[in-house]
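Comments concern the structure below.
Note that this complex is displayed minus one protein chain, with the remaining chains in position.
Let's look at chain A:
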Amino acid sequence: MTGPDKMAGSALAADRPASKLTSPLVRWWVLYRKEMLESLRSFKLLWMPLVFILIGAMQPVMLHMLPDLLASAGSLPESVLHEIPRPQAFEVLAQTLGQYDTMGALITALAFMAVVSGERASGTAALMLTKPISAAAFITSKWAGLLTITMLSFSAGYAAAWYYTYVLFGAVGAGKFLGSLLLYGLWLVFIGTCTLLFGSLLKSGAAAAFAALGTAAVLSIVSSLYTEQLAWSPGRLPSYASALLTGGDPGSAAAGAAAFTVVCLIAACAGAVAALRTKPSVD
């Protein structure tokens, strides 16, 4: 490879036509694959579904065993124990979603807090942007990874909950299950996307996770106070998901909230791209 004279070597390099570049889509796929490989190597692709499955399976089992648990504790008179109503199957599933409100949000924010901020801090983000990789490709490949992992983990956990509910309490219709899965999954993806956005804006990953969780908490509290005015807020998605299970028809409000959340996701990604473009590294 070592050319004896300078001009021969440089001429070789100069002759390489620029059209030999692979297409932007192929380069995007390379980045997406790297995200997935990293999640696999860091065991994120293993522990995140496991924790979600644990949370999902625990709720129906706990509810099923509740009378026995209380009886063995012996603190309640037997007459009261018999009066504890056995929950309906759809109620069990709705309560499981309630479990994801805190734990699911926390896990999602923690799992993706370093995805952008880590690469900005280590300088790999800046390095990749000097290659024919656009900031948009960099962010969207990470977002696609986030979408894959979050939906995979939540679907696994929620399916576990669905299965144990079916075994222990009875069936919940597949339509209700899928509808609530999509609505609630969208909420978790929204939290993850907020983490991505704050990771591109703030210096530390912990700050990004904190800011995303704060945003999620404020959104759900404010939206639960002004249900009418903020019917399309992403913060309403969890309520619509449980409403769908318990037989209420959230209908057009849920569709509106889902559509508006998608708009928010696109805006958050665009914001992250702009932030990364102006400040690709932390120093």
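Here is the rule we go by: a contact is a pair of C-beta atoms (placed from the backbone, for glycine too) under 8 Å apart; a residue touches a chain by one contact, two chains touch by 3 or more; residues count from 1.
Everything below uses one rule, namely that contacts and distances are computed from a predicted model.
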Report summary line: Not-shown chain resolves in UniProt (candidates "Signal recognition particle receptor FtsY", "ABC transporter ATP-binding protein", "Multicomponent Na+:H+ antiporter subunit A" or "SoxAX cytochrome complex subunit A") to "ABC transporter ATP-binding protein"
Query raised in the report: In the complete assembly, which of A:G104, A:P234 or A:P280 touches the absent chain?
Result: A:P280
Query raised in the report: In the complete complex, which positions of chain A touch the hidden chain?
Result: 1-7, 9-10, 12-14, 16, 18, 20-22, 24, 26-27, 30-31, 34, 38, 41-42, 122-124, 126-134, 280-281
